[in-house]
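Apart from one protein chain that is not included, each protein chain of the complex appears where it belongs.
And now, subunit A:
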Amino acid sequence: MSKGTTEKPFVSYPIFKEALPASVNDMKNSLSLVLQTLDVIHDNAADVDSHSLAMVQYEATRMQNTLTELQNFYLLEKDLLTIQMSESYVVDLVEEQVAANSTLWKTKNINVEVTGDEDLCAYVDASLVSSVINIGLVNASRYTRDQVQVRIEKEGHGVLVVIDDNGDGYPDFILEKFKKLLAGSEATETNAQTLAWCYCNAILDIHKNHEEKGRTGLSNASLLGGGRFEIYLP
């Protein structure tokens, strides 16, 4: 104990602006190591409880996505988000995100199919749009029974990415909430799900062509009988 002198409780805080991205990065790296290790466990141990493993994996992936959302939201708000538009084949973006979650499909026994027009190009920030596709895929992995189908279609001047699953579909109150959120009403309760939707919309809002803007959609129109998440790239 120091004698007599009044010590300041905290000498100096690291500046939040620097601390936040650094700690988010650190957490993302940790999670990536966790996921890699789970992969090794899955491949090497015969008697592993694959249901529990799949659960851990899903939650770790979700945490990773939430951190990405948090980080990009922060950068967006501070006008520090890197946005670099380029022409990308949509199929490349989709296949890469499907591949990024390959262990998730494996442990949960989900069959993923990517179909549609492989020659469709979109003018996008590839990394940001990929993060939205990833959210859609991880979401589908949660709600599907054992099938996910991603279709890439031409719509108007743009490209539509449809992610269908064969689960039970979304309950009405969730669809209602999503609709309200799109209509611009304030989210009454903020949870991870609304954060993810807000994030997707914010990212697609950046994507414009002439008078058109990007958008997302949520419905039970899945061709496989479950829920549907769609992304329109103008």
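What we mean here is this: a residue touches a chain if its C-beta (ideal position, glycine included) is under 8 Å from a C-beta of that chain, and two chains touch if they have at least 3 such contacts; residues count from 1.
One rule holds in what follows: contacts and distances are computed from a predicted model.
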Chain not present in the shown complex, as UniProt names it (candidates "Glutathione transport system permease protein GsiC", "Transporter", "4Fe-4S dicluster domain-containing protein" or "CheY-like chemotaxis protein"): "CheY-like chemotaxis protein"
Residue among A:71, A:141, A:166 or A:201 touching the omitted chain: A:71
Contact partner of the left-out chain, one of A:48, A:114 or A:202: A:114
Chain not shown, touching residues in subunit A: 21, 24-25, 28-29, 32-33, 35-36, 71, 75, 80-85, 87, 89, 91-92, 95-96, 98-100, 102-103, 105-106, 112-119, 121, 123, 127, 157, 209-210
